[in-house]
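Of the protein chains in this complex, one is absent; all others appear in place.
As written, the chains take the letters A and B, and residue 1 is the first residue of each chain.
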Amino acid sequence: MSRKPARIRTGLPAWILSLPLVWMLLFLVAPFAIAAKISLSRSALAQPPYEPSFDWSAGVADWMERATQFSFDAYAGLFADTIYLDAYLSSLRIAALSTLCALLIAYPFALSIAHAKGVLRPVLFVLAVAPFWTSFLIRVYAWIGILKDEGLLNHALIWLGLIEEPLQIFATDIAIVIGIVYSYLPFMILPIYVALEKQDAALLEAAADLGASPWRAFVQVTLPLSLPGVLAGCLLVFIPAVGEFVIPDLLGGSDTLMVGRTMWVEFFDNRDWPAASAAAILLLLVLLVPLRIYDRLQTAEERT
Amino acid sequence: MKRGLTPAHVTFLAFGFAFLYVPIALLILFSFNDSRLVTVWGGFSTRWYASLWSNAQLVASLRASLIVAVTSAAIATALGTIAAYALARFGRFSGRSVFSAILYAPLVLPEVITGLSLLLLFVAFGVERGLTTVIVAHASIGMCFVAVVVYPRLAGMDRSLEEAAMDLGATPLRTFLSVTLPLAAPAIASGFLLAMTISLDDLVIASFTSGPGSTTLPMRIYSQVRLGVTPEVNAISTLMILFVAVCLLLGVLITRRAAPDRTA
Partner (left out) sequence: MSEPVLRLSRLTKKFGTVTAVDQVSLDIRPGEFFALLGPSGCGKTTLMRMIAGFETPDSGVIDLEGRDLSPVPPHRRPVNMMFQSYALFPHMNVERNIAFGLVQEGLPKAEIATRVADMLDLVQLKGLAARKPHQLSGGQKQRVALARALAKRPKLLLLDEPLAALDRKLREDTQFELMRIQRELGASFMVVTHDQDEAMAMAQRIAVMRAGVIEQIGPPQDVYLQPANTFVAGFIGKINLFPAKVVAVALGRSRLALDAGFEMNLPRADLQVGSVITLAVRPEDLAVEASGEGAAGQVLDSVFLGETSLTRIALPNGQVVQAARMNAARNGAWQMKRGDSVRVQIPPAAARVLAS
């Protein structure tokens, strides 16, 4: 029977219900509008270090007049120098590689947790996502001591006699990938585990009953049913990884190009706010497609 | 899922947990290293912990971080819970999909983007940057996490519980306070913990939105980390890990206590 609520009777008055909306418009929507606006400003060394292309306090007529002063210099600047283009491409490449590695580690891991019996299963699951709750910064920091040229990994490998000269991992893209995979692994495990855990055990029994080998049952039943979880996990890793700052900054080398770091440098060191804003807006545009997929996935999840 | 672990599963688990926990274990181990060289064991010592307390800057930033975390998490919890309630109780309203998209986006959006645009907002409105701006920034991100945690609980709640309360004479507000809110309490509590953890952990957004004199703990640690690996950083990291472990354990215990009360 269709039962739509006829009158919406909520426990809270409308003005309270609209508070989050107002807050969101103010602090989650308006900032992007302003970033877009500043990306269209001319760079200047004043404080704040940009020369506004228009001023809200000056009224609409003025706004219209000054609108012609919009400058695409900042965007032009992004493409004048290949350093930004390289940074975007390098970020996408590193994020994609990290996402793939995280998936390859997380899937069998999540599958193994989902196979555990009784009380062991939730315990393993909590242990698998627990590192997420500890400081991100600290977890990245932990890898510096391991990956450095004179770090624990090289010590161990030399002591084992596997290598004679220390490996150069620290300050390379490999170190960044390791850092991203390590830091974002819980985000990959969580949705995959949820997708696997809710699968009915009878499905695999039915597949076996109908003659499928365990491997075929996995490929034809378990895997397809877990794909939404896999997709969600990949997006949860990929999107933030593209704009990652801390990991390339701490584990990467001075020549590491990732757009999050480039933006940071542009902003804090070069104090070129329009350039940093333009880079941020462009990054947002680049991420719009995966964000849209992620949003649709969330909405689909909500419906079930 | 068919239950039962094969040797292959055990191998995957061993590898996965080793990958997740060995770096943390090493970090903790070397916080008790007497040697200043972090990669060479020089005997057991707790001297780095003692030296932490004499570091006035560190203590000040810890204080700032705690103020920011508790305040922003409280605001985030209130706003996020209301947002989740609106999403769960208004079946379809115009702009619902936009509303939820804005709510979900900050969960994955690179922090540099969010941090930078929030800073630009504060500058545009001439707001002096300090602890308040960090609190506002963290509350904005935190409310999204709270909403995502609380929403399923509210949406999955048997609507007839609220109807029963009204049927028995409770006003809509009383119904919300005496039925809806207590039933969502475990989710709201974990939302609060999540918002607090995220605030305590955040470096990027805080760096953008804080001003002089409002350096948070991650910012302080970051400036030390950039100078290299030191046992002091290991020590403070160990303390933070310990703190989180205790919180996590408490959280698990709370949910376990609340679990039998769940509505089917």
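Please note the rule applied: contacts are C-beta pairs under 8 Å (C-beta built on N, C-alpha and C of every residue); 3 or more make two chains touch, one makes a residue touch a chain.
Given the structure is predicted, the values throughout are model-derived calculations rather than measurements.
Considering the whole complex, which of B:37, B:98, B:164 or B:249 touches the chain not shown?
B:164
Hey, which of B:131, B:183 or B:217 is the one touching the hidden chain?
The single option touching the absent chain is B:183.
Which residue numbers on chain B touch the omitted chain?
Considering the whole complex, chain B reaches the absent chain at 158, 160-161, 163-172, 174-175, 179, 182-183, 260-263.
Simple rule for what comes next: only the chains that are shown with their structure count from here on.
Measuring centre to centre with CA averages, how many angstrom lie between chain A and chain B?
Measuring from centre to centre gives 16 Å for this pair.
Residues of chain B touching chain A in their complex?
1-6, 8-10, 12-13, 15-17, 19-21, 23-24, 26-27, 30, 38-39, 79-80, 82-83, 85-86, 89-91, 97, 99-106, 108-114, 116-118, 120-121, 123-124, 136-137, 139-140, 143-144, 147, 151, 155, 162, 166, 172-177, 180, 197, 200-201, 203-204, 207-208, 218, 221-222, 225-226, 229, 233, 237, 240-241, 244-245, 247-248, 252
Could you pull out which chain A residues touch chain B in their complex?
Going by the criterion above, the answer is residues 4-5, 8-12, 16-17, 19-21, 23-24, 27-32, 34-35, 38, 48, 105-106, 108-109, 111-118, 121, 124, 126-128, 130-131, 133-139, 141-146, 148, 150-152, 155, 182, 185, 196-197, 199, 201, 204-205, 235-236, 239-240, 242-246, 249-250, 260, 263-264, 267-268, 273, 276-277, 280, 283-284, 287, 291, 294-295, 298-299, 302.
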